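Here the complex is missing a single protein chain, while all its other protein chains stay put.
Labels run A, B, C and D following the written order; every chain starts at residue 1.
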Amino acid sequence: MNKPAPSADGGDSSPTGRSSWGSEQARLVRGELAAYGNRLRGGDMGSLPAVLGLVVLFAVFASLHDRFLTTYNMANLVIQAASICVLAMGLVFVLLLGEIDLSAGVAGGACATITALAMIDHGWTWWAATLAGITVGALIGLAIGLLVAYLGIPSFVVTLAFFLALQAVPLKLIGAGGSLRFNDEVLRGLSIKNVPVTAGWIVALVIVLAFAALSLWRHTSRVRKELTHKPLLLVILQIAVLAAIVLGLTALLSRNRAPNPLVFNISGIPWVAPVVIALLVFWTFVLTRTRFGRHLYAVGGNAEAARRAGINVNRMKIAAFVICSGMAAISGILAASYTGKVSPGSGGGNELLYAVGAAVIGGTSLFGGRGRAIDAVVGGLVIATIPNGLGLLNQASYINFLVTGGVLLLAASVDAVSRRRRSSAGV
Amino acid sequence: MNKPAPSADGGDSSPTGRSSWGSEQARLVRGELAAYGNRLRGGDMGSLPAVLGLVVLFAVFASLHDRFLTTYNMANLVIQAASICVLAMGLVFVLLLGEIDLSAGVAGGACATITALAMIDHGWTWWAATLAGITVGALIGLAIGLLVAYLGIPSFVVTLAFFLALQAVPLKLIGAGGSLRFNDEVLRGLSIKNVPVTAGWIVALVIVLAFAALSLWRHTSRVRKELTHKPLLLVILQIAVLAAIVLGLTALLSRNRAPNPLVFNISGIPWVAPVVIALLVFWTFVLTRTRFGRHLYAVGGNAEAARRAGINVNRMKIAAFVICSGMAAISGILAASYTGKVSPGSGGGNELLYAVGAAVIGGTSLFGGRGRAIDAVVGGLVIATIPNGLGLLNQASYINFLVTGGVLLLAASVDAVSRRRRSSAGV
Amino acid sequence: MTAEPGAPLLELRKVNKSFGVVHVLHDVDFAVYPGQVTALVGDNGAGKSTLVKVIAGIYGRDSGDYHFEGAPVAVHGPRDVSALGVEIVYQDLALCDNLDIVDNMFLGREKRKGIVLDDETMETMAWETLTSLSVRTVKSVRQSVASLSGGQRQTVAIAKAVLWNSKVVLLDEPTAALGVAQTRQVLDLVRRLADRGLGVVLISHNMNDVFEVADRITALYLGRVAADVPAKDLTHNQVVELITAGRSGDLGIRDVAAATI
Amino acid sequence: MTAEPGAPLLELRKVNKSFGVVHVLHDVDFAVYPGQVTALVGDNGAGKSTLVKVIAGIYGRDSGDYHFEGAPVAVHGPRDVSALGVEIVYQDLALCDNLDIVDNMFLGREKRKGIVLDDETMETMAWETLTSLSVRTVKSVRQSVASLSGGQRQTVAIAKAVLWNSKVVLLDEPTAALGVAQTRQVLDLVRRLADRGLGVVLISHNMNDVFEVADRITALYLGRVAADVPAKDLTHNQVVELITAGRSGDLGIRDVAAATI
Partner (left out) sequence: GDDSGKGGDGGDASKAKVGVILPDTESSVRWEAADRPALEAAFKKAGVEYDIQNTEGDAEKMTALAESMIGDGVTVLAIVNLDSASGAAIQEKAAAAGVPTIDYDRLTLGGSASAYISYDNVAVGELQGEGLQKCLGDKAANIVYLNGSPTDNNATLFAEGAHKVLDANSKLKVVGEQAVPDWDNEQAAKIFQQLYTAADGKVDGVLAANDGLGGAAISVLEGAGQAGKVPVTGQDATVEGLQNILAGTQCMTVFKSSVGEANALAEAAIAIASGKDAATTGTVKDTEGGRDVPSVILEPVAISKDNIAEEIGKVFADGSMTYDDVCTGKFEKLCTDAGITP
């Protein structure tokens, strides 16, 4: 065992003068890339397979319909994917513990009903109404969590019961067959309005700069403390890639993308995108950089070991369900924002299964202990791409069912096949 | 460590003469009952909690509506529960391995469509058509199993894809909005006709006698081989209890139960009951007394250990999915027999979730390794009792949703609370 | 029995524990003294690990008292026990396979800067502790514990327990999977901990190790305490007799034949 | 090295095995001879268990040959290996916690009458085997293995392997969790198996046990074979040096410093 600093995979421990810095760094990056290749072959895939699946889907649909890759349709995709991404992000917390929440979809519908009623019947402003919806969501999660944690009823059954019971809420509040208008400027605007182009550029730049500052700061700190670290060049490369993606997308979405550009102007990033990104960043931070997140993984990996380490397993379970239902509320509000209304059936269809599927395709395990917020977003994009692409093709219903299933399987296979070695690496 | 024969909990190893046999046996039975009590307290509950839940439900509904306990309604309950029990029984095999099959419900619908078409369009007899349906089911299971076992795609995603794709089958074959009549004498008769009273009595007697013979034969064999065994009196008691239940139910269902008995005569055991019981006995035998069943449990308990013991884990997975989809086909046919038709939506609702819920309430674990065929039947009865009882009460539909959820939770709590000590006994 | 070396740090009195029909611990008295290594010995299935888990708060007691530093304490779970300053290495290790070595070592007591985890400090501390335990083949402390060899896992579990300033340390067969050098380090560590004034409990089936470091020996036989005596008053053979037969000379359980599980 | 005692039963040649970036086995040659006990020794993380799992067919080889009874064989999984007549006790035991002792012992090779499991015969055979291994505290062979103590679990795993008529038996640290009497029985059993002409491999960190039963000793150092010599040609100290440093006198790896994992 060596002293940690001069890590086996390199590190800039031999700065042999300015002149050779470049070649030294290049060598280190090559080493790092080789190690990455090894990691891939060893089965540690990250979200790469799901991204691959997404690329395959894009290629297929782009070849089948020329409108698929238009910026207008890409913006559609972002808006359509938002609510499932958010729902799946919430579910990741529950799945991390090896639990499931079948009620998340209808909980979202119920919470959106509350939000809508608060605005319509009580005239609350959008943020107060949203808060009310999320609070109700959290309370639902609390109830589920208490039942699962303290009574020990399997979460499948508890949430199946809530799945049924929560359908009563909008049915009672809205009335069978009715619907509530969801036309608040701000909330409805999330789906149909866009961030002003200048503001979009500013936010994009801030994100890139913040990421760069954080990466570099962390790098220097680890170098100073003589801990294992990536070569500086790689850090810079990562920053460059992120900058290219973020700024590229911003540029793309800042153009007028209306199908009838002369009459109407649609440009800028759809408002839902920053919402989803903010949630993604926040929950990624919670999962990876806080004690709470660490404990979630521990409970999911080995609940008994976590208990022995003094972690309050019951409290973690409750927290996971609260987060999940709270996120479901946000997802429900986004869905309502998309269709401009809430109706009794909202969230009661296959949304939940799709969201769980999204998390799983993204790389989250149903057995607990493995999963990330980004999984939900990548998986959600995969799931949303299927109806988006199929919708352009305008086929008979049964063909849609067939193809949706087939394409889902295809995307999952790309994922599974590239992930396989994880298990063939054994134990 | 003692020689096995004189088991610690007794055994009739000290036959101290005829005269004291009775008191000796009574002592042994008391010991055995105490041990059972201890087992219960130790958390090894069997299906007792689910039965308790069922009793609670019966008590509640009987007190709320006087028609609930009529033999007519009890026969309805049996017929209504049949298809979910069969579906859940198939799912137990998949759940035993820690997998899930979201497509089982729609697979049942698709197979029933095939069966109906074989009879209507091709004029096949009922058994040939049924066989065709089950074969298609088995093939669906084979496809799922191959994808899960060899590509390593999580079964949640594979079966979600099949859930979607299989909805295309009836939609294509029947046509949008259409439906197929399911009025074959025999198949439709499963739900609306009854076993002739005399035949019913004969079958009931055969069952009781077979059980008695088997139990006694096993008992004497173990006594002879000096292995641990239950006291004879307990064996006799068990036989008596079974006889009472089987013969009692037969007697009850042999009476005319028509709501207007003067005009019309409905008596005898509904045909579905022997079908479900036969499946239950068969699969219980397979799970507990064959090598295949043992290996299923092993793979579910610790797949790696099973693999190291030379069990072909992939083949077990495929077999489980084949059985599950085959049973789903039978379940679909029973559902079609009950409603007298097949339509594109068949099996696409919440059937699947209910069936999984049934298995879980009955005591099957979602994480694999624990589950029995009887779990599915008991759980299926619980699940079927809820709409049966609620249907009598005639409430607004939101109240039905609410109460269904609540009652499901109640039934599951009885189960969970009485099962709790299993986990508090640790590890 | 000989005079007690001061007041016990941790003491169990007349503890009973059953799993359903199986009565595993019978009226067990057990004490841990500061500055002493108490060896807990017994046959396979004698109840050693069960006793440890009762002390840890993982299993409840059916009856009996739990005293710490002379006062009775209520113990409802592992958190209460670790709050008392008791650290335990379990025989079944109990590591989270999905986490890496550092995460496992600091589980439940992560270092933080504000609300953010201080991974850098934890990583450094983990290296130091592991190195002190003679681990040479661990490549990176960011390796997931699922990929570790049996002995490496055991070392991580031990490192996790000794990382903290505690008053009592219980080690359930800590050296079972360890190599020669690593075993040496752990035995030295056990001695050092006791010399620092901690109460240490060592469970082992290896009599050489027991006699090398133990001050007292408590022998369990079928869930009963067969003897609780200073190590110097016992011979190797006596201990083996106590373990396998429950008696040795005038030591041990009076009515061995009546003892059943 | 000395002359070989007849042809090896099982032989690996130049086997390499990596997990991702970690190269665990380097050109390992390993042979098992009939009627001999081969001790496989090495530090924690040296690669002993990995080698056993490669032999078992659990891990594939990256390169190298597998010979059995002189002929090369294709091994694709555990079933191929057990078909050859090779039985293995794994360090991590690999029992199904949801099954009872009998079920675990006969897993994959259940006795049947027709298509029905012959539980009675299996139960009887299980009792006999367990009794021969000095297990006293197991209450019923119908107990689920989840409720067993560490040593009891290990005994079940050993019993499972010796129940069959095999040609080669590999035991990965079989006595780590065993009590004094049980260890005695297992060492005797190892000797008896070899005397019946089987090839036996014993992995252990306990040098006394190794020297008591081993005919040959193979030492691994960082995934390389440091020595493969008859036990009588080695001293206790030499073996410890080979394990911890990879060299001892003129034995061992020439260029130790270059060896890394």
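As a convention for this text, contacts are C-beta pairs under 8 Å (C-beta built on N, C-alpha and C of every residue); 3 or more make two chains touch, one makes a residue touch a chain.
As the structure is a computational prediction, the values presented were derived from the model and not from experiment.
Q: Taking the complete complex into account, which shown chains does the hidden chain touch?
A: So, taking every chain into account, the missing one touches A, B.
Q: Please identify which residue in A:L57, A:A107, A:L171 or A:L232 touches the non-displayed chain.
A: Missing-chain contact among the listed residues: A:L171.
Q: Given the contact definition stated above, which residue among B:L247, B:V313, B:L392 or B:L410 touches the chain not shown here?
A: B:L392
Q: Who touches the missing chain here, A:N76, A:T130 or A:N302?
A: A:N76
Q: Touching the hidden chain in the full complex, which residues of chain A are there? Just list them.
A: 65, 67, 70, 72-73, 76, 79-80, 120, 171, 175-179, 181, 191-192, 258-260, 263-264, 266, 335, 338-341, 343-346, 349, 351, 387-388, 390-394, 397-398, 400
Q: Go through chain B and note every residue touching the omitted chain.
A: 67, 70, 72-73, 76, 79-80, 83, 171, 176-183, 188, 192, 258-260, 263-264, 266, 335, 338-346, 348-349, 387-388, 391-392, 394, 396-397, 400
Everything that follows uses one rule, which is that only the chains that are shown with their structure count from here on.
Q: Between chain B and chain D, tell me the centre distance in angstrom, where each centre is the average of that chain's C-alpha atoms.
A: The answer is 44 Å.
Q: Cα centroid separation between chain A and chain B, in whole Å?
A: 39
Q: Using mean CA coordinates as chain centres, what's the gap between chain B and chain C in Å?
A: The mean C-alpha positions of chain B and chain C differ by 47 Å.
Q: Would you please write down the residue numbers of chain A that are in contact with two or more other chains?
A: Residues 8, 304, 427.
Q: What residues in chain C touch two or more of the other chains?
A: 19, 58, 92, 135-139, 147
Q: Considering the complex alone, what residue numbers of chain D touch chain B?
A: Those in contact with chain B are residues 56, 58, 77-79, 82-83, 88, 90, 94-99, 103, 107-110, 112, 115-117, 120, 123-124, 127, 130-131, 135-142, 146-147.
Q: Enumerate the contact residues on chain A facing chain B in the complex.
A: 98, 102, 147, 151-154, 156-158, 160-169, 171-172, 176, 304, 353-354, 356-357, 360-361, 366-367, 397-402, 404-406, 408-409, 412-413, 415-417, 419-420, 423, 427
Q: For chain C, which residues are in contact with chain D within the complex?
A: Interface residues on the chain C side: 19, 22, 42-46, 48-50, 91-92, 135-139, 147-152, 155, 173, 176-183, 205-207, 222, 240, 243-244, 261.
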